[in-house]
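Mind looking over this structure? Questions follow.
Every protein chain but one is kept in place in this view of the complex.
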């Protein structure tokens, strides 16, 4: 009830951005999330879609989510072409297909002059990611990659505190993303989500490391502002017959001597989406957990730990900016995802200070996955990580 | 990632219900919440509003949230009249004014044949609440009161477990709603939310007991299916100059010998919206906390406590029905609020099994507040609580 | 590893106090706890015992715990007489019998010039407690009652903070002690602990309220320094055939307008010894839980909650005094109990500042139980609580 309400509420004052979607038809998961996220702050209007690779199913799915029949397209090339011809055509596209299709769809979208919101990992291949980064830079359009956890208010609080030097020079970074849902061969039962995520052809060379490790990697970079110089990864597969890693233990080395560790696992019974970040600096520590996202533990050197809460005392401008409701009334995953969309809307409208994961972050994530796979293949040895472009961490 | 996604996603398949709003203009809090909640599952379309008692501000606020100028009305009587004349006129109204205006607006809305979604407490006076209940029963329209915490998936899980006899006959109920934001005389600083909530003319005879105690009361009844026979309340005011209670200690007696306790406080430093429910039966116990809404503690007699999580193992049909995303990705306050709207949409569409707080629940809440005030005025003695109608707990 | 180690360690430097025990033979629980507690800081030497009412079993039990056969007595009168005749006779006695025997044993012990450490509740009858208080005052000896939770370091920290005005004038006190072990008729199975605790002849008129409610009552008074003026209690029995209350809901009124609530239950599935205290003052709040005793939550008005830990930053002199090991290495129940013994040792040695629960605290506890039973018998109405003597809260 305190006046700690952020800027998301004002977004509806301007006209909504016309959004289309590729992928996300019936049976998909992340498409529905993108739609709720886009709707939450009323900054987008979903106007069209090509929701499936199967033409009939694409049209059906579009109608099912309330699209006009005429704008429920049977393929993305058809959609991009038809919408370009309309005065009220789509302005932005959300790409929510399996990973291997991100690159061709994004290329076509940029060719059509659209803003792009692409799910992660951005591509399966580093070369594709590099190309998208070049194209995006040339396009003058917004290109966002939905590393959605960076939308949480207390993640932004942590980032702001690090940037302000509150915990001093960073020494140790610990990040982990633990799940247990693939502890058995779920992919063998026909479960769609499990199927494509464990299939190298659709998922890329990384299993757990690509699906969730890349989220952890982005989160650590987003909060600390640091990108590792080198990584060492021990990827392993614990379920018989699985073709990709389901557990990834990674060491990180940063310039200046900081050390890090990243763990991603999909065989950790008892964890659902247990993404945790701990950062220790010379003068303090921070701890955040995705399953309790409104809370940020902050320990200044020599003082008792403090619990900084979204909407509560100690939350600063960066957190308030993305806060919708008072503290103690939890904001969750959809709100954080919505914040990415809200920030993208701001960027599209030309606001200079929008904070969202960019195509450069997407590229960094793809490079990270490739480096860990290479390291692991070489017997878990150190591999240098190609530095991101200057703009990498927005 | 498990296939535990509920029914909220299908709502967009049918045409959206046209919604108007009374109250909720600039500076208000709960109006924005209702709008996000209504938007989340895409079952409503906000088409008009009379967002303030001040005509100019009402129009301005309407435009600010994206309404057409023509449907941004200067008063609710004007809106109800004009919309009734349109073929695409509003079908339902959300009433989000201060408490004392709920009754006249709701009366007018029902007279206009609208479905009503009214914030809580439903009215300040018992007689008004009784009248609304009669009118609603006669109207054939849906009348919902936004006891929004009943929208949480794990609250519904708890309710289903109690109903199924999982914890046996209920013995003890402990419910509390603790806040600290009024520990000082915030109302003296001009803070709008504090002002009207501590003003008997706008808030009614209950302070903390009316603002948040009534939420706790509804939650306990929603989960247990029990309504107390008698209450004893010790209401107290701890901030100098305040005209309403800011702390309420209440004992409850149920038919059959169960005992309960309700605590509502707005002077409890360290609590934001700390609504907690604990229920103990002959064969088990349940514990739920609003600030960690995806978790339900369940202890079967003689076994270790278990943590049942939204989207996780042990969550049943009633929870899954209102689950949007997989476990471990938190759903929060807006999602629970959205569930009330989703269920109201189902009810408006004539689905028989929609579960939402009704006008009878609103009436029970108003009676509860009145009884506690009377008990406290009489020196904290026992007061019988008038039984609710049969339909009370939906 | 920080130099936060308290004074308990120095106790062994002086000669050990010679201790005898009445009660606590085979099958008993609390006797063994007293012995470990007395041993922990090496300030006592257990020299004799009359461990059972059954002479043969008394001797056997004494030998079983390592007492010399000659000092393993068959009855307490025999022990007091024999020990008085020895140059190295007992100096203090620990009384750990069922409740109804506390009074006669304590009377005899004081007559024999012994220091007394008596388990709680001190007596079943108020008149007995008053007599003991008079006798103790006249004796010049130490008389302690083992309200052992007052030995926890963070309880002492809380007490010191309240006394120093850190949270301002107290407004609301919430204390509860929840257990689930008597949710079924365990007494019907022959379980000894359950048997005597549910038997009015041995336990007194209070069931849960006497066994654990009295602990909660002492804790609240110990930390806040406040004693209620009036109580209202709704005692209830939820297990068929049980003769004493197994759930107690109590309201408290303090001089000056503060309000309190006490809950004691033995039918709360999922709780073992879940004693919790929350205190809210004008300028801050405190929260402590016995099952995580090394942690004290402290929220200063308008600041984030802080976690003050035993042995950590923010722990003051009163906590350090009773701290044995560095923070993060948990001290538990036996250590807190040991602190009561350590403080009694200091008092016996004549140190002026020993802090432990006295005979006056014992009397206050007995009066509290009697008042709640009377209130409940009268239909849960308000009953004034006789003010304790000046020395009540040590």
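Read from first to last, the chains carry the letters A, B and C; within each, the first residue is number 1.
In the analysis below, a residue touches a chain if its C-beta (ideal position, glycine included) is under 8 Å from a C-beta of that chain, and two chains touch if they have at least 3 such contacts.
Being a predicted model, the structure only gives us computed values, none of them experimental.
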*Please provide the labels of all shown chains that the missing chain touches.*
A, B, C
*Among A:124, A:249 or A:358, residue touching the chain not depicted*: A:249
*Touch criterion as defined above, residue of C:271, C:321, C:346 or C:367 at the omitted chain*: C:271
*Touching the absent chain when the full complex is considered, from C:176, C:287 or C:331*: C:331
_Can you say which of A:31, A:49, A:62 or A:180 touches the chain missing from this structure?_
A:180
*List the chain A residues touching the unshown chain?*
167, 171-172, 174, 180, 183-184, 232, 234, 236, 238, 247, 249, 251, 253, 257, 259-261, 263, 265, 267-271, 278, 280-285, 287, 297, 299-301, 305, 379-382
*Which residue numbers on chain C touch the omitted chain?*
1-3, 5, 9-10, 12-13, 16, 29, 32-33, 35-36, 39-42, 64-66, 179, 181, 191, 193-194, 271-274, 290-294, 309, 311-312, 324-335
*Residue numbers in chain B that touch the chain omitted from display*: 298, 302-309, 312-314
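One rule holds in what follows: only the chains that are shown with their structure count from here on.
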*asked:* Can you check whether chain A and chain B touch via the same residue numbers (shared by over half) or via different ones?
replied: same
*How many angstrom between the C-alpha centroids of chain C and chain A?*
54
*asked:* Counting only Cα atoms for the centres, state how far chain B is from chain C in Å.
replied: 43
_Could you work out how far the Cα centre of chain A sits from that of chain B, in whole Å?_
34
*chain A: which residues touch two or more other chains?*
309, 312
